[in-house]
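Not every chain of the complex is shown here; the ones you see sit where they belong.
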């Protein structure tokens, strides 16, 4: 089966989500919170004046990473990257910032995940190994954002499906996932069902099922996963 | 600096530290090396006190920032949300040396504010049904599950601000604001490390992020 290198897979995933955000923001402003890592890359591909990035550490209107030598050490995003301001940005305390998230004002969040199951449950905060003790804002984001986008490789490093029947790892949020984008496919959760809407041009449906442990429905209008 | 502006609330860092005692619950502000009271924390880590409950977003790195308190054996309990940057936390927890209460960052922020504004507890959907909801009351509102998060209050808050005026009104710098205005409301004793003290009336009254009613002690950043 077709294998995509890690970097190309990431770019395909974030470009696809970026395109969706540009479509969503054609008519109205879109407020987005991007998780640490791959999700942050979505910002690089969004070409729209109507998309505004929020950082849960207290900023609306996050700009690109600061140029070397021009960093302000106190101006960071939630991933601790030294960032810049955009025109019209605002600062506020953490309760107001999470108020935006938890109050349903953030239109979309993009996060990675260890596992997503066919019920729309997501596990992304901890692998119980005794070495990690951290949740950050993950549970607030999945519970609060209007739409939760999962950006992740289709399989884990051992080649096992990350889309599963039932999450084995501790859950971050129940039934909160709206869209999953991997290098192979785009799924949407609709009325309790996981629906395959787009499939990568390089693979067949049977191949996709081989690497997907979650049960899913195939959309009547199955499309090609294009950037 | 000659004859800098002073304030009735201004104390030396040693005077400020003398107000903190063993067993205290201490709120400490900051997120990712921004907005944390670095000098207060450094001084605290050298005090001969123990059994502290440290309530903070994270615990720095091993031996660094708040991490130094854990290394020095001063910590009894941690309440916060992200300790992955300091593996000593999980080690100490697994060894039964400290207690750790993980609270999702939004519930943590809102819980601190709640303590400051007289709210005893509130219902949030965050973490409902998850491992972090253990021991918390659950209730449905409009068909959705919520859990009861209690207020997070403290004896002392150590916070950091860009500037204070002589009364103790505080303003912050960009994302260094984070938990500071919340923690300023939620402790019996609030000690603020400030970069500069300016005359009262300097700040635009529309732009004061922490009114002086919430601030007890000022320490000038050295």
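We just call them A and B in the order they show up, numbering each chain from 1.
Operating definition for what follows: a contact is a pair of C-beta atoms (placed from the backbone, for glycine too) under 8 Å apart; a residue touches a chain by one contact, two chains touch by 3 or more.
Here the structure is a predicted model, which means the values were calculated and not measured.
Per chain type, the number of copies found in the complete complex of this structure file is summed up as A x2, B x2.
One rule holds in what follows: only the chains that are shown with their structure count from here on.
Here the CA centre of subunit A is 30 Å from the CA centre of subunit B. Within the complex formed with subunit B, the subunit A residues making contact are 55-59, 72-78, 80, 85, 91-95, 97-99, 101-102, 130-140, 143-144, 170-174.
Interface residues of subunit B facing subunit A in the complex, by the touch rule stated above, are 31-35, 58, 81-84, 87, 89-90, 93-94, 100, 102-107, 109-110, 112-113, 124-132, 172-182, 209.
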